[in-house]
Each structure stands twice: as C-alpha cells, then as structure tokens.
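Please read the structure below before turning to the comments.
For this depiction, one protein chain was excluded, whereas all remaining protein chains were kept in their positions.
After this line comes subunit A, so read on.
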Amino acid sequence: MTPPSGPTRDPVVEERRQRAVESLQLSEGQKDERFERITRLARTVFGVPMTTITILDNDRAWFPSAQGVDVSEMPRVETFCDRTTDEGRLLMVEDASQDERFRHLPLVEHGHVRFYAGHPLRDAIGNVVGTFCIYDSEPRTLDGDLLVAFRDMAAWAEQELVSSAEMSQAGHVQASMLPARAVRTGGWEINGLCLPALAVGGDFYDYGVTNGVVHLGLGDVMGKGTGAALVGAGVRAAIRSTNAAVTAGVDLGITATQVARSLLPDLERTESFVTLFEAAIDLDDGFTRYVDAGAGLCLLVHGDGSEQRLDSVDRPFGILPDDHWSEHQVTLEPGSRMLVFSDGLLDLIDDPIEWWHEVGALMRRADDVGTLLELVARLARDRTALDDVTAVAVFRAPVAGDAR
C-alpha cells in the first residue's frame, strides 16, 4: 500500500477512518487510567516532557490521555499526528525547526516542540484510529532499545484503545439483553439489576409475563468476564425456550432437567457450571412454583413478616450427567416480598454465613422494588464488588392494587 503524501488524502479512507473513530465510543474529558499509565510511563522511559495518545476526530485532535500538555484539543492541521495518520507508519522528526514539513506549525514556531515521534494505532481491520506520540523541546533521536520500547508501548496503547472499545460494546449488548422494564400489574412489582464486575459478566436474569404468569430466572455462570458471559447467553436462551411450557403449567423440574441435559455437553467442554433459580408466579393468586439449581439464594418475606429461604438439595447444571431437578411450591400472599440474588452480594454483607438476617432487613427497609435494588446497588458501589452482583425483586402489595 502506498500512503498518500502531503495534502492529498483519500476521502473514502478518511470517511472510513472517521467512522472507526466514532465506533470506539470514547468519552471525552474523562481520564482513563488505562491510557494514563501508558503516557505517564512513556514520559519517564523516554525522558521527554510531553506524551499523548491522540485521536483525530473530523478537523480536530483531542487527547484521551496526555502528559505535560495543557490543552485538551487542538486543530488537526496544527498537529504532527495528522501526518502520522496519513502515512500510517512511525514518523520521527528529529528537529522540526529544520523540517520543511513541520517548521510552520505553531507548536514549533513557539519553541514548544523540536522533536516528535508518533506511531499510528490501528483497529482490528487496519483503520488508523489514533496515534501514540512523544515530544521534546530539544532536538533528539530515538534508536536501539528505545526505538523498540517505543514500538512496544504503541502496541500496548493500541491494545487498550481497541479492546476497551470492544469490551464496552459487548457490555452494552449484554445489558440490552436484560428485561427492558419493570413489571407493574395488579399490585405486583418486579424488577432486576445486574452489575458485572468486569465489562461483561456471567450473571443474568430474565422475566416475562404470559397469560397472567410471570416466568423469572436468575443464573450465575462459574467465573466472570467474557467466557462466563458467552456461556450465560446460551443458558438464558435455553431457559427462554421453555417459557411457553412453564407458563402453561408444565412442571418446572421437568423443564429445568431438559434444559440442563441440553446444556451439559457445552458446560462439560467449557469446564463450567451454572447455578440457577427459576420461578413461575401466578399473578392471580400468588401461587408460585420454583426450582433451585444450587443457587440457594432466594429469600421470601411473607406478609406476616416471617422469613422463608427458597432453596433445595438440587445441584447446579453441569456437575453430574444424571442429575435431575424438582419443582417446589409456595404462595406469595398479599404483602410478601421476594429477593433472588447472585453470590456476588454475599461478599458485600457482614455475615455471609447467616446472610438472611441482613438481606431480610434490607427487604423490609425498602418501600418498593426500586428502593431495594438501589440499596443493593449502593452496597456494590460502597464495598467495591469483586464479583458480578445480580438481584431480582418481587413485591406484592398488602391488598391488591393498594399503594403503600
């Protein structure tokens, strides 16, 4: 490929490049530590006063991270990076004041920059989405080990820039697979919350209403991060495929066992397992069927204030090939509240062994589902959750339709 030189720039290439920049979805004006540590370290390694990671965005240049630079953006035509981007390869200018291409730049004329080295940063399909640059106010050069280090750090910056974009998009996709809104009908309120520890996670929840029956589920795939998220998406889809049967009244133990059997080869190959709580609630009378696959983390606070843990002796999916699961029954009478959650929440409470005291207190304290989920989110925030934290709450008003 012959790079265009000077002012002739292929508009098609530039348009594609601009779209690639926008798809990174970087947030301006927000310091990201992943970029900051690269520019900081570069300043020390190369002994230069200024370093930047630069993004050329239409006709301006802005810096996701910069050290020793006191502006947040500048006109694109006034940058060295404009040239680095067009040429698409490492550009080193030992003394800009002696270089016809750059001596007119304000940075050079004002004596701020004499030396520049810049490396293009490309996305997965080769678009130059940014540059990694170091600057000095004195002429100098870069060779030997330092040149190798410069290329290495550019590769690092490229990785952070592109992979972080990919992960945040994956996070958006995963979040958009959760139910979009709360269920509010005839005195019932149901909503959930999922806070992955990393960009994506292995927890998921789902609920939906069919013919007056809510089918809800909360699953937790072993581990966290991308691998767990991929397995989780498959489990969620497999459970969804039983919606119609479950809401029509088929025994939950039977559907859960079918789902577990269909998932077993995948779970064995990925050496993973899944804990799951699944329930079908009849919104007319509160009659509830549930199955627990090694989750053990569902608390029901009855209308009269008594507590009941909805658990079982059944194992997670993916442990033993001939396991089976059983349906249990309970009634959510008016005034009852139910909370299903993942073990990420256990790490955040004071007594994870007898967790139901503290969780029960949280459930009683909240006026509604939204408040309870906010209390959970605040715990995750204040105590820095290390694992995915997921919860689904079901509240039934004391008398149907009665606002409390």
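Quick note on the criterion: contacts are C-beta pairs under 8 Å (C-beta built on N, C-alpha and C of every residue); 3 or more make two chains touch, one makes a residue touch a chain; residues count from 1.
Operating definition for what follows: contacts and distances are computed from a predicted model.
UniProt lists the omitted chain of the complex under the protein name "Anti-sigma factor antagonist" (options: "Iron complex transport system permease protein", "Anti-sigma factor antagonist", "FecR family protein" or "Cytochrome c oxidase subunit 1").
When the full complex is taken into account, the listed residue touching the unshown chain is A:224, out of A:83, A:224 or A:337. When the missing chain is restored to the complex, the residue among A:135, A:273 or A:395 that touches it is A:273. Of A:123, A:206 or A:314, it is A:314 that touches the chain left out of the display. The set of subunit A residues touching the chain not shown comprises 220, 222-225, 271-273, 275, 294-297, 311-316, 319-320, 343, 352-353, 387.
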